[in-house]
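Here the complex is missing a single protein chain, while all its other protein chains stay put.
Chain IDs A and B follow the sequence of writing; residue 1 opens each chain.
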Amino acid sequence: MLHAFHERDGFVSEEAIGVVSQALCIPVADLYGTVTFYHHFAQHPPGRAVPRVCDGPVCRLFGSEAILGALRREGATPMPCSGRCDDCIPVLYGDRTLVGRSSATLEARPSPLPPPNPGGVTECVFGGIREPGRASFDGYRRTGGYAGLTSALRYGVPQDVVTVITDSGLAGRGGAGFPTGRKWQAVAEAPGEPKTIVCNADEGEPGCFKDRALLDHDPHAVIEGMIAAAYATGAARGFIYLRYEYPETMEILERAIREAEDADLLGENARGPGQPFHLLVRRGAGAYICGEETSLLNSLEGKHPFPRNRPPYPVTHGYEDLPTVVNNVETLASVGPILANGAEWYRGLGLLDHAGTKVISLSGDIARPGNYEVPLGLPLPTLLDDWAGGPGEGRTIQAVTMAGLSGGFLGPNELDVTLDEPGLRARGSFLGAGGVIVFDDTRDMVEVARQAMSFFAHESCGKCFPCRIGTTRLTERLAGDGGPSELAAWTEEITDIGDVMKSTSACGLGMAAPLITESLLRNFGDQVARHVDGGRE
Amino acid sequence: MSNPLEDMEKPDVIFCIGTNMTECHPVAATRLKRALAGGAKLIVADPRKIRLADISDVYLPLRVGSDVALLLGMGHVIVRDGLENTGFVEERTTNFEAVRDHLRQVDMGWVSEITGLPAADVERAARLYAGAERGALYYTLGITEHICGVDNVQSLCNLVLLTGHIGREGTGINPMRGQDNIQGAGDCGALPNNYAGFQPVDDPANQQKFKELYGREVSLERGMTKVTALERCGESVFGMIIDGENTLVSDPDRHHCERALKSLDHLVVIDIFLTETGELADVVLPATAWGETDGVCSNTERRVQRLRAAVPPAGESKPDWWIVSQIAQRLNIDGFEYESARDVFNELCAVSPIYNGLDWERIAEGEYHWPVPDKDHAGTPILHQGEFKNGRGILTVVSYRDPAETISAEYPVWLTTGRRLESYHTRTQTGRAQGIDYLLPEELLEIHPDDVATYGLEDGGWAKMASPRGEVIIRVRATDRSPPGTVFSSFAFDDVPVNVLTGSGYDPITHTAEMKVCPVRIEAAEAP
Partner (left out) sequence: MADRYTINLDGSDVAFADGETLYEIAERHRKEVPTLCYDPRLEAFGACRLCVVELEGARNPVASCTTLATPGMTVRTGTDKVERYRKTLLELVASENREIDVDPLAGHASQELKALVDRYEARTGRFQGRQSGASREDDANPFILRDYDLCISCNRCVRVCAEREGDYAISVKGRGFDTQITTEFSGPLEDSDCTFCGQCVHTCPTGALADRKALRHADVPGEIEKTRTICPYCGVGCSVDIMTKDDRIVGVQPAMDGPANLGALCVKGQFAYDFVQHEERLKTPLVRGDDGVLRPASWDDALDRAAEGFRRVERKHGPAAIFGVASGRAPHEAAYAMQKLMRAGWGLNHIDNCSRA
């Protein structure tokens, strides 16, 4: 409802808050506080019309500050990474995204398709995405879409779907990597109606842009996965929680949902006669934390988007305190192919004993950025050098991030890893949502770390103390304003803050943020020393 | 209250009638709001759109003084649709048939006409309350301060007895007492009809008992009420002792009241300030105030709690019990040789069956709800469990009566009075608290914006308000909390003595004054 006012007026006025407060029975003070939480909700005109320029870690490398400077006249403001790192720099004008490397070359163009797989490996989620017309219902059907779902609905029982997904070894692709089959089983068994399927399309992690590609070019694959999840768990309603920065995707999704409704795949009889599944798209309003599933649920319910305390988990106490599946876009898009080809097929896609594939969003100082679907267990150098063409002419790779920014950096001596959770966790990092940003040897890693930490500080919800204060203190220290001027004391403060954040934060944001400083100290001690020394008068 | 305050969090349907709880009993209201947060439904009947109305599920803005008609309507719906709790009615009540037949004849069109409410809303309220598993009823002076106060309460009892919402957790009929120890004054026997512990004076056994205790036979006849006494001042009443009450400002029809007190031969006032009433006295005796006095009080849920002195008395002030005892001793009355509040309280416990199980030490933590008949008793948070005190609950045929005065061409507007959150009664106390003026600097007359226009007034301007008994000048506040045709003010400010207007009648049984209803005339006025 707030979105309706925001669109109509271009900002959320006090009257609008009053009206919404009455209609939804949310106290005015609470609603006001919640509106101030989201950075895209303007409270004053001109508000929404003002251009917003991505200043995420990749766009920074390619001149976002210059664009911001050039557009200052129009009142432009920066926004965190908006998921177009493979084709930057995005500027959001109301409901249109323009991209270009300078303010003069800004133009509207569709988000890039994933490049053809350079390794020639069998793909799961990208298997059909490059087929022409794939985004339309007919095109999707023609290229094998909805086959897996239709046969599951026709020939099986819901438990069969759960079993296939469990056996396939599919695990969450949104960051936490929880086994999807187990999640669905839990929701299927949990008491309470109606149940809900939520597709997490908040994709707030800097350096991640895979969900955008999937939703823009293969929206029915995600819808098919959601219907399968609804069938498997007995859910009657679903939401796609889409980040604010993807307005074009919103239109694509709404069209796809209409098509699926017209084909009776969604609606009153979606799961069989008299067994409804209704699907709605809901827009975020600019808050990374809303990708965290419990914060997302609060946001969906119109509450202040602090993460909830767990347990209880969403599988039993999710949307409106009822059993809820929350799955990432990529996870859901994997479901159709798995149902069509079988659990064994999916398992076999991975290398060694790793099951399946993962999309890596690769960007930064690399010849061919883009989304690559890799078999789990693929060596990182294969991806960087063989598939994506390595760094620029004459440059070497100084560092790559993992999990967008959340996994911290791998230094020059740490690049010999395989892309899978056990391999990366052994190095103090993790694969997460699969964003990999490359930094070559010209980059100032302390400055990169500062930008990353200020992202976390900006996006910390402010609920728990270690993260709320810790992210700010770490940012200050990386920026050189504040903190001891002596290296040992500086390092000790950074380490103590990091330890307490990792061990006591209430959600993944606060736990992950210190991986930035931890990996900085581990790999770039010399740059840190120069930074601390330089801070001394 | 039949049920404790903590029960306010437990009902699934709550019916509030004539109680502006968020302002008069704010802390109790917080519990009610918690029940609502937990999913309970709220019915509010009040002429004014009070805050509770904002959070209600059914709001019944009935015409002032038409409560009986509303309750008859609800009763009608219950018996008509067979919603009564048959088991409860059979086991625990009498006179059902007569009341049922009476209720059956009630015409919903008539109810609607008298109350000004749509019949559908009355039906909804009746079904909601009757259909509750735990229905609880709360009321205050909005019910009792009428010439038909007893009828109102009786009608509420009927509703409770028909539905069986009593004697269990989260139910009950719950009057909310307005003053910190008004319950206690009754407990102690400061009533013309009862000794301490509600032992009727007209029962010879009680007369005998107190003859032994007080060393003198007390009349079997009930005494006068205060209202009667004030009426007879100068005729048959000539001496009066008033403790801690600013009768002049708080009682209705101030001019009459002043004449009455002035016609006394002898008036003794005990108070902490020199009040308007004290100014008329022959002797004014300074009492210690709250915070300076040890003692005991009972709250609205019959919980007996200790008051403790924190600071020494102001000047030469003395505890009320000491003052009264000194007067008694000078009159050679026996039995006033108390040395402490403890002595007095322990005597009360000894003579009052509902307090027999208590003493000064046992109530230190405030755990007991009376009745506590003996030392092994844990107290009685919920009354009427399993059985009523006198056996069965009696259903009573009640009929509607118009208020003593109704609006006319000369006095076309209903005035209703009440309290406000920020001030208390006659403001002898709150008026002297720093900062309270910030919230409520002066008395306001709350008028619906339409009426403001009709009577040529201005929001923030001044109005003259008149009744047959007098007139006041008061500032106008336009608000849709007041319905059209009804205005509201409190009686907290001495410079706007609203009670010169009120006092059109009294309940024939309790002699409670009709404070809630008074026809008035309003017109624009100059600033005073």
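Heads up, the rule we're going with is that a contact is a pair of C-beta atoms (placed from the backbone, for glycine too) under 8 Å apart; a residue touches a chain by one contact, two chains touch by 3 or more.
Keep in mind that this is a model prediction, so the values were computed, not measured.
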{"item": "Missing chain: touched chains present in the view", "value": "A, B"}
{"item": "Touch with the omitted chain, as defined above, among B:Asp67, B:Asp251, B:Glu276 or B:Asp451", "value": "B:Asp251"}
{"item": "From B:Val13, B:Ala28 or B:Ala525, residue that would touch the chain that is not displayed", "value": "B:Ala28"}
{"item": "Contact with the hidden chain (one of A:Ile469, A:Leu487 or A:Leu521)", "value": "A:Ile469"}
{"item": "Which residue of A:Ala260, A:Ala506 or A:Val532 touches the chain not shown here", "value": "A:Ala506"}
{"item": "Where the unshown chain meets chain A, residue by residue", "value": "14, 17, 27-30, 32-34, 36-37, 287, 289, 304, 309, 311, 457-466, 468-473, 476, 481-483, 493, 496-497, 499-500, 502-506, 511"}
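Note that only the chains that are shown with their structure count from here on.
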{"item": "Centroid spacing, where centroids are CA-atom means, of chain A and chain B in whole angstrom", "value": "62"}
